[in-house]
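Here is the structure we will look at.
For this depiction, one protein chain was excluded, whereas all remaining protein chains were kept in their positions.
Per-chain numbering from 1; labels A, B and C assigned in written order.
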Amino acid sequence: MSTTIPHPDFSAERFARAPDARFEPAPADGVLPEGFFSTTNLPTYVRVGGRWRMPREPRMDCALVLDANGELWTREGRRVRQGERVAMGQAEDGSQGVYVHASWLAGGAEGEFKFMTSEVSREKPIDYARMARLLVEERERGGYPVWVTGPALVHSRARADMTWFVANGFVKALLAGNAVAVHDIEASIFGTTLGMSGAGEATSGGHGLHMRAINQVRGAGSIAKAVERGLIQDGIMHACVVHGVPFVLTGSIRDDGPLPDVVTDNLAAQDAMRRHTVKATMAVMIATALHAIATGNMLPSFCTETDGSLRELATICVDSSEFVVSKLKDRGTHQAFGVVTNAQDFLHILRLFVERELASRTASR
Amino acid sequence: MSTTIPHPDFSAERFARAPDARFEPAPADGVLPEGFFSTTNLPTYVRVGGRWRMPREPRMDCALVLDANGELWTREGRRVRQGERVAMGQAEDGSQGVYVHASWLAGGAEGEFKFMTSEVSREKPIDYARMARLLVEERERGGYPVWVTGPALVHSRARADMTWFVANGFVKALLAGNAVAVHDIEASIFGTTLGMSGAGEATSGGHGLHMRAINQVRGAGSIAKAVERGLIQDGIMHACVVHGVPFVLTGSIRDDGPLPDVVTDNLAAQDAMRRHTVKATMAVMIATALHAIATGNMLPSFCTETDGSLRELATICVDSSEFVVSKLKDRGTHQAFGVVTNAQDFLHILRLFVERELASRTASR
Amino acid sequence: MSTTIPHPDFSAERFARAPDARFEPAPADGVLPEGFFSTTNLPTYVRVGGRWRMPREPRMDCALVLDANGELWTREGRRVRQGERVAMGQAEDGSQGVYVHASWLAGGAEGEFKFMTSEVSREKPIDYARMARLLVEERERGGYPVWVTGPALVHSRARADMTWFVANGFVKALLAGNAVAVHDIEASIFGTTLGMSGAGEATSGGHGLHMRAINQVRGAGSIAKAVERGLIQDGIMHACVVHGVPFVLTGSIRDDGPLPDVVTDNLAAQDAMRRHTVKATMAVMIATALHAIATGNMLPSFCTETDGSLRELATICVDSSEFVVSKLKDRGTHQAFGVVTNAQDFLHILRLFVERELASRTASR
Partner (left out) sequence: MSTTIPHPDFSAERFARAPDARFEPAPADGVLPEGFFSTTNLPTYVRVGGRWRMPREPRMDCALVLDANGELWTREGRRVRQGERVAMGQAEDGSQGVYVHASWLAGGAEGEFKFMTSEVSREKPIDYARMARLLVEERERGGYPVWVTGPALVHSRARADMTWFVANGFVKALLAGNAVAVHDIEASIFGTTLGMSGAGEATSGGHGLHMRAINQVRGAGSIAKAVERGLIQDGIMHACVVHGVPFVLTGSIRDDGPLPDVVTDNLAAQDAMRRHTVKATMAVMIATALHAIATGNMLPSFCTETDGSLRELATICVDSSEFVVSKLKDRGTHQAFGVVTNAQDFLHILRLFVERELASRTASR
């Protein structure tokens, strides 16, 4: 938290060769000359009259001003007066007379001051086009994308979008828990999820509906049989059954019921999941901490092509907060690419981009 | 945290009139008869032989079983054996022989056990169709929707969508801070936001770009003049200038620069904001805690129609977490309707739905 | 989102009887008379000359000013000039001439404008004294407090505090997952948790240590045997074994190992948990979503005293964010009392307060 920072060795060749910093007058009060040097919060050295000097009052996002007394200041642009001499240049390596001492930061290795270096942040753009392209390419090359989802997908309108992905060949295996199937089936039979209407209102008598849905499937014997009998007529599980997409419903202590298809023993469940993860060429994890981390534990960070070459295993992890993705990385799944958003919105836009990608491929043929 | 709960007064008329609970045999092991009573975690009383009795081992999501010895149990469906007698009915008010004692919960007033009663949750569906309809109706009736936005809108692809809303008459006033305009203009001039590329990568030398953008506008004198001179050629601020949508950029201690248009005194800034909030008929707040709460403080919970009648002032608050909306409500803006998602995705889908709403209105004419 | 609000019926008795509002002059520029009426954002009516009128430009946190032209304004205190007439009183029910129309908010029932009405918020004080008192009382009366914990308790210094609670009779049963025990035992054998030192640094070779800890206990046959053999010499599991506190370690698909004591079948695990929840007189849930919600599902909202009377089952739920508590409530555990903080800090302060409570009881004897 409070280490000593050695000054750079200015006798080194690169510094010896460097020119003095160049200064230009500010064109107006509060306006800097185009091409001004913009400061960082790191130790900074300016070469003036052959000597490397540190400006006073250091801070980021400022200009460097050489005053009439030869004193160097770090100053906000708005406080610079017309005619004051302002340091120029963008190079931070000393080659234009300003050196920003960044190497002590990252253990000596790299060294540039940057914003937005965190790995996962809701403030970063989401590159849907790239994810859509990956999904389409996986389908074309016959890859094995494994989807791992939490119940948020079903609680909301995302159910239709997820069904679309299953029905259209983008999902080779679905790994989920009892709740995903329960609420999907509750929606199919009763039109609610966890007793909540599609508009998000708690309904009267609604708290028992998921129990009634479970009971009906238990009566039928399995999800496939409930589909066969017409009990379940739409939705994600219906699509899996109809399109032959394998699913593994793993149990947890939080489960109601459970549905007859649920693997209640965790070791058997892990084995069932792993039969899919060993084949995975891509993973899409949406709105689930438990299943995402469980799958992350099993997933190599790479997959092997048929020619023996290795490729990073594209792993997309979507959650409402940065926490799940950071946790996934903290548990060793470093390759995870985090998307911080609402699961419902994610799926809707992803589908949109996949449809566009497909349309553009058709068009360009 | 630990209050006493009085038993209901079973001498009351409504209980005296009630029938005994009806029981039916379970059709198979682990399967309940259709129409079974599904339990809650509240004190529950079952009328058997004219007496109101509490079942043992109470919990939610179970069946009520009357065993051979006349003992009543709360039991998970999976543990019920074929032929065991299960209580039937959905009524919780005693009228079918089962009474769920819920009134002590909400201070005696209301009384039904429900799931998903929280006001703001990422697990609730987002009703984009309704919001789109509201926006279109506001435009049609000449309302005054005020938009309040944080910089997340600009950091990402949402910039194009926000520009679209401004250009198409859905925004009557834009309330924001220096950063929104800075990054929007940085994107217009340099193609980055906070030095980050559109794909979310930190760029080399990028940390100074927002300072250079600010400096250029300071040189021009104002955003409008920078648009005029062709310095700013697209984006949100450009659309405001070109379409005559008023904006208030209020300062904060976090600001770099600031841009010449920023109202740096907070009292003057509050007065400038309030000139718009007194006219507001709707508010859309996206990805900003500071500005959302500041605006919430000024905003009445209602607006007055020309005929003198009152209408709740539709207030949509979008944020990545439940926290900002809860805080807004905790600061008195109870009418706020919370949407928990990524700002970029929100705007993209909202635009899609507004376009659909417009298309359907055109079609139906 | 946008409902019509009916005006109150001012012909009602209570309004007919009400006096005109009283106004007093502001003592100085920007200073209001003591006892001024402080506004809300709700529809507000002021009785002036026998008529109920709505002030212009409504907002909260303002004064009501009657200007020289008889116009009523809602105005920020800082904008009020010396001598301007300001409405007085605190009553919002019309009895002092000002009526705040709040009843339409909560479905007609209640009606007062309040801040901080959310149920769970990091901005609320945490009443450790009350929780400490509850725990001590439970121990004195021989209650059955069930603790449900996640691994955050072990990852950090909280391990010593949790051990203290177990060793001192405040825990009648511990419900947790494999990870809690694994990291507690890893800490006992290797001094790390998930390969991280007590100072939070990732250690070299650390990623395998939890696997080695698991393997050693698997070799011993059970946690109790590993304690017996001296393999595990301190910590939470050690305290449970030594003090005869029953624990249920329930499995999940995320588990490594697992330890031999883990109940790997979820239905068997639920049954094992329920053997404790049916006896529970209090529940303390710390830093776990899965186990907290699983336990919440099983827990009645009340417990029955030996004299047959009912008492709300004190349920404390501690988590880093409001989300888990809200989710618990959304899943029906309405009685949960949420504490938003870091698990490590929670336990440390709770122990401090329990020790104080014990000391004060000893002293007062």
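One rule holds for everything that comes next: a residue touches a chain if its C-beta (ideal position, glycine included) is under 8 Å from a C-beta of that chain, and two chains touch if they have at least 3 such contacts.
Remember, it's a predicted structure, so these values are computed and weren't measured experimentally.
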item: Contact with the hidden chain (one of C:I126, C:A167 or C:A224); value: C:I126
item: Chain not shown: contacting residue from A:T3, A:N69, A:T306 or A:S364; value: A:T3
item: Residue, one of B:Q82, B:Q233 or B:N266, that touches the chain absent here; value: B:N266
item: Which residue of A:L174, A:L299 or A:L350 touches the chain not shown here; value: A:L299
item: For subunit B, the residues touching the chain missing from this view; value: 207, 250-256, 258, 264-267, 269-270, 273, 289-291, 293-294, 297, 321, 332
item: Residue numbers in subunit C that touch the chain omitted from display; value: 27-28, 30-32, 34, 36, 38, 40, 60-61, 77-78, 90, 112-117, 122-127, 130, 152, 155-157, 194-196, 198-200, 202, 204-208, 211-212, 214-216, 218-219, 256-258, 320-321, 340-342, 344-346, 348-349, 352
item: Subunit A, residues in touch with the chain not shown (by the definition above); value: 1-7, 40-43, 54, 57-61, 76, 78, 105, 109-110, 113-119, 121-123, 130-131, 134, 267, 270, 274, 277-278, 282, 297-302, 304, 309-314, 316, 321-323, 326-327, 329-334, 337
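Here is the rule we go by: only the chains that are shown with their structure count from here on.
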item: Centroid spacing, where centroids are CA-atom means, of subunit A and subunit B in whole angstrom; value: 23
item: Where subunit A and subunit C are represented by their mean Cα positions, the distance between them in whole Å; value: 30
item: Subunit B-subunit C separation of Cα centroids, rounded to whole Å; value: 21
item: In subunit B, residues with contacts to at least two other chains; value: 40, 60-61, 78, 113-117, 122-123, 130, 321
